[in-house]
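The other protein chains are all here in position, but one chain of the complex has been omitted.
Here the chain labels run A and B in written order, and each chain numbers its own residues starting at 1.
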Amino acid sequence: MSSPRMTTENESGSGLPNIVPAPPAKFVSDPNPVSSAPAAPSMIREYLNNCDSGAMADKSFAAVMLLCACSIFAIVAFIFGILVVHSHLSLAQFGWKFFARSAWDPVSGDFGAFPFIYGTLATSLLALVMAVPLALGVAIFLTELCPQVLRAPISFLTELLAAIPSVVYGLWAVFVLVPIMRDTLGPFLYKFFGWTGLFEGANFGVGLLTASIILAIMILPIISSLTRDIMTAVPNSQREAVLALGATRWEMIRVGVLRNSRIGIVGAIMLGLGRALGETMAVTMVIGNHPEISKSLFAPGYTLASVIANEFSEATGDLYLSALIEIGLALFLVTIIVNAIARLMVWAVTRGAPARVH
Amino acid sequence: MSTQPLSNQRRPMDFQSKSMRINSAWRSAMNYLVSGLSILATIIVILPLIAILFYLVYKGASSLNLAFFTHIPAPVGELGGGMANSIVGSAIVLLLASLMGIPIGIAAGVYLAEFGRGTALANAVRFTADVLNGVPSIVMGISIYSLIVMQQKHFSALAGGVALAIMMVPTITRTTEEMLATVPHAIREAALGLGVPKWRTAVSVSLRTASPGIITGCMLAFARVAGETAPLLFTAFGNQFWSFRLDQPIAALPLQIYVYAISPYDEWHRLAWAGSLVLIVMIMVSVTLVRIFANRGVLKGGS
Partner (left out) sequence: MLAAGASAQNLNGAGATFPYPIYSKWFTEYSAAHSNVKINYQSIGSGGGIRQVTEGTVDFGASDGPMSDEQIAGAKVKVMHIPTVLGAVVPVYNIPGVNKELNFSGDVIADIYLGKITKWNDARIAKDNPGVSLPGNAILPVYRSDGSGTTYIFTDYLSKVSSDWTSKVGKNTSVKWPTGIGQKGNEGVAGMVRQSPYSFGYVELIYAVQNKMSYGLVKNAAGKFVKASTAGVTAAAAAAAKSMPADYRVSITNAAGAESYPISSFTWLLIPTHSTDPAKAKVLADFLGWMLDHGEAEASGLTYAPLPKPVQDMVRKSIANVK
């Protein structure tokens, strides 16, 4: 045994402060116990006699760990509780119709969440439409095509993209993306796709489309790195089997890889969707913040998260505040459901294989 | 992504037939097309990153000066001033968040990997942690506002720290669990066989062996919350002066960048770019450290 000091430390109960600067692992590195043991057998006996079974310490340690684990439940329950309690005014006033009403009139106290739900769904889905093909392309490139040398730098770069804070994306969008949308991309889209009716009306550079583009850039790394992990989890024997049948590389990817991991890929996409639904700062800075439902992608919109960011600390009147908290509740529930489905899907595929946490 | 099946399997094996040659050409063209598309996709993804980084460095570096790191913001519309108080404020809030979030996150991970493995409760905790990971940060903000700010009757650095700590917990829990799961059972059994109590085995053997991966997880969580603005809007609130008190509103870098970014003042735009550069560098350094740690880690396959 390493040292009798242990018995005293036994009593310190919570092992928490020890965790990060853990004492050196004497069991592994310390050569002394083995050599000194035969020399002083009485010391070991003495130690063993003095040493209690550790059951108490074990139990209390396990209890502390359990408590911390359960605190995660507590956090989710408490968020849900707070949101329900503080939105009761609006829940009582508008009921479920709150989510189908499109009024947002602080003067007369008439509130409805529909324009925000529309804005959130429209920007998130549009972002997915843009991000998913690109993300799949990157994942395929990284797992199947990329030369070894490039693999690490490219995945490092995409991970950096994930690490850039939302507010910095917003800053970039305001000063770079918005002018591009206004002067170059917007007129281009109007000229060539104006007939679809999606690019009607005046284009000022801010609006649903700009918000979707910045969202797409933000969720890309999440989807692509998760998809890459899922595709890596496909056993090589699958690839070899398909190749052995004379398939080209693309056929191998399609039949051997994509088909095997499609559930996981859908899960990864759902996780990206979850992130897009809750994204706040960058969207708030470029979406235009006007609660209207318009077919045109140039039109300004408003999302659930950005209405909270803009109006929460400024709302006068209890009903107004309560309506905003109910919007928070809606956002909470929607993201929880989307994330739950996504996690189940990803688990179904990567179970057993080492997955990354994001 | 076409789902057209491979339809050539039942044909007679005459590789010289016309249809076979066309088919072969088509397949090989498709192969090149898809390869080309995926390379193109990668380039399209890398481009905005390089554009953003380049623009940030270009705008940020030209705006950075010593005053940025040593001065507090000047009154509106006046030249000069810096973000010294925001940098320190961010550090204080993040330190608070780490002090609360890291122990709880690691402990929950230890429970999942060492004590509750396979139990229904552990599965439920794991699932809840994953779901909590996806809860929008703005929702954390309003919850903490209702819980702490409304009760204490003032905005505070503490409230900001709690909001960020909650966001750190699930990431740390899940990484810790996964890293502990890669520690071979033989090592634990060896320790237990020597009569080491289970708690001691968990702390000094399992955690220690998995520590590089766990540090990676903590850094990832840290990098993620370092740039968060939304939960701080209603908690830390911002402050244009120095403040070191936990029960007072405190400045934070992302908050200050947001306020300055939407303003009309060129001087503030300049500071916003400089602030973004500092923030990004801070986050990139931690992400890079993560890579180094992960690559030098004992358990390479784990990360």
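Here is the rule we use: contacts are C-beta pairs under 8 Å (C-beta built on N, C-alpha and C of every residue); 3 or more make two chains touch, one makes a residue touch a chain.
Keep in mind that this is a model prediction, so the values were computed, not measured.
Engineer: Touching the left-out chain: which of A:G205, A:P221, A:G267 or A:G328?
Structural biologist: A:G205
Engineer: Of the residues B:V149, B:V196, B:I215 or B:L277, which one touches the chain left out of the display?
Structural biologist: Considering the complete complex, B:V149 is the one touching the chain left out.
Engineer: Could you list which residues of chain B touch the chain missing from the display?
Structural biologist: Answer for chain B: residues 74-78, 149-150, 153-155, 237-243, 245, 248-249, 259, 262-265 touch the chain left out.
Engineer: In the whole complex, what residues of chain A lie against the chain that is missing from view?
Structural biologist: 103-108, 174, 178-179, 182, 201-202, 204-207, 284, 288-290, 300, 302, 310-311, 313-318, 320-321
Everything that follows uses one rule, which is that only the chains that are shown with their structure count from here on.
Engineer: Measuring from the mean C-alpha position of chain A to the mean C-alpha position of chain B, what distance in angstrom results?
Structural biologist: 9
Engineer: Could you pull out which chain B residues touch chain A in their complex?
Structural biologist: Per the touch definition, chain B meets chain A at residues 1-3, 6, 27-28, 30-31, 33-35, 37-42, 44-46, 48-49, 51-53, 55-56, 102-108, 110-112, 114-116, 121-122, 124-125, 127-143, 145-147, 166, 169-171, 173-175, 178, 182, 190-191, 194-200, 202-205, 207-209, 211, 217, 220, 223-224, 226-230, 233-234, 254, 257-258, 261-262, 269, 272-273, 276, 279-280, 283-284, 287, 291, 301-303.
Engineer: Contact residues on chain A for chain B in the complex?
Structural biologist: 1, 6, 10, 15-16, 18-20, 22-23, 25-28, 48, 51, 54, 57-58, 61-62, 64-73, 75-76, 78-79, 82-83, 86, 133-138, 140-142, 145, 154, 156-161, 163-172, 174-176, 217, 220-221, 224, 247-251, 253-255, 258, 271, 274-275, 277-281, 285, 305, 308-309, 312-313, 324-325, 328, 331-332, 335-336, 338-340, 342-343, 354-358
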